[in-house]
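What you see is the complex with one protein chain gone and the rest in place.
Chain lettering (A, B and C) follows the sequence in which the chains are written, and residue indices restart at 1 in each chain.
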């Protein structure tokens, strides 16, 4: 594990953008799975400046790693909608470069990525409960590949999903889909970003505590090419500093 | 995980030799950690033929990944003694290329490997109890780097160690040393070999069952570059075939 | 440049087979361009034993790098006919894994290889005149990608081509096709094999003399991942030994 601690959110975001950009300037196809959420907002601002209207980055391909469909609606789910807002639209990424995972094609995700040459990098955030992608504690096993998680997998899951889809219970789906821990660990490199004091406890637990199925992200410690990029607040409980 | 099943022990051994040889013909330094034991005997016979007196392989460096010292004796412990017999002496590998882990230097093993550029490949066997290296169930945690394991870590451990050192209880050491699961997972690639019907059950459990600390090798499933090479007997309980 | 000298043709062929095999046991697609001719005959004998009926090598893809069509005939040209005899048929390689270059599709060869992820390795022989692939002295430039070479490109070329197509002048084509030096240099690694006393002079000239357009193979010295595998006779003029 390579641990990078930066003083603040902007500096952390800049380093994360640098790491992603560093993978992009290749001659051959590059496959990146990227995260939505609040943590990467500033990182995408930096990325957009370097990626927009750059034909020499046409060989970079993007994947989402989870999706919550809007019940009863056609079109993109929650994750792709956010990624479009955060990055794909402002960076003018062409559709040919975007490989959408959704509730209909999730059983093909792992074979498709393998056929595409594997993921060069997967960018993850982490939840205060230790989840990454849609791997909430108790919903998936470490050995799961891309899978579906039922809306009744956990008590309270329904409320979480309703919030994700915007508050209307009518839009709450029966299940969401996610790359499982084994799918994620198959990537050539993993980058995890976190900022803010409220992430400090889980960072300590997930990356300096035992591997524990109740803390899904704890498994990521064992990947041979893991980089964890934090701001000082997210790193504030680490003795190592 | 790449699964390779060969019809018999000789064919399995030939493929394992091929995989190791394939890593060796490089221009830059290559670092290999290799296993002692019965499983690799024939593989080393093949390797010796291709490696002995080949000055163009002088850039290949070898590491042992565990060691049981003989109590009260100077010199090599059980693992290095076996590796010398199986491979280093018959292949006439020079001392400069052999990086000995022992009970005195084990705290430096991980930093030394990192400074040397990391392991390009670690070759493992598996025990019927699911152990790899010296990671017997109950002796190490998934997050352990190279560590020592006390002779009283488990009931019955003393008897195991006495057998390993040749039967004399006077030679039973207080502890042995081993690369832990996290050290092993840091290698760029992992190759695990197994043969024989008596390994069939643990192969199914470790590579097609859950990640479970009682089956240490089960963690290896999550390495992005794992190759498992079996003979037909060791693969005989797999539904996949 | 990594130089490997073995005592005889069989040992040289075994090492060449080892190097190719070493590239094959991967999880992701592997792309190999391979040579016909007399030099690799024994190497293919070794390879067939390790490759035939091995479903775990289905992700290995093969490319020919030049082709001489038989004039007035449909079907494979000289190179593919030889590769079928030497390797593809005895090793029972499936058509899906064989990517044929011919006189009709040569303008697409470089783009196709790039889209497939690039060549992981290209295996070359060398002619006594310093040619590799179809790059005879005076027919191509170092900067050529895959190209056609006219039957009247050189005095005497017609006779050479007639011999290649089996002696009948009616089968002599107007042109042949070949990957050019720049196409070959784009491979991630290059392996060149040569055996026999009659290759000794050109080996010295091409790999220990100046870069010279009259010795096309002399450019290969400058590839960052070049391995040259010789028997003792082919190496007999090298001072280095």
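Going forward, a contact is a pair of C-beta atoms (placed from the backbone, for glycine too) under 8 Å apart; a residue touches a chain by one contact, two chains touch by 3 or more.
From a predicted model like this one, the values you see are computed outputs, not experimental measurements.
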| task | Would you mind spotting which of C:5, C:91, C:157 or C:185 touches the chain that isn't drawn? | result | C:185
| task | Consider the whole complex, including the chain that is not shown, and state which of A:4, A:162, A:201 or A:238 touches that chain. | result | A:4
| Of the listed residues B:117, B:166 or B:210, which contacts the missing chain in the full complex? | B:117
| request: Go through chain C and note every residue touching the omitted chain. | output: 141-143, 181-182, 185-188, 209-211, 213, 219, 221-225
| request: Please give every residue of chain B in contact with the chain that is not shown. | output: 27-29, 114, 117-118
| Taking the full complex into account, what residues of chain A touch the chain not shown? | 1-5, 14-15, 18-19, 21-27, 50, 56, 225, 227
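Convention: only the chains that are shown with their structure count from here on.
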| Quick one: most central chain, C-alpha centroids? | B
| What's the call on chain A versus chain B, same or different interface residues, using the half cut on shared numbers? | same
| request: Calculate how many whole Å lie between the centre of chain A and the centre of chain B, each centre taken as the average of the chain's C-alpha atoms. | output: 34
| Could you say which residues in chain C touch two or more other chains, in rising order? | 27
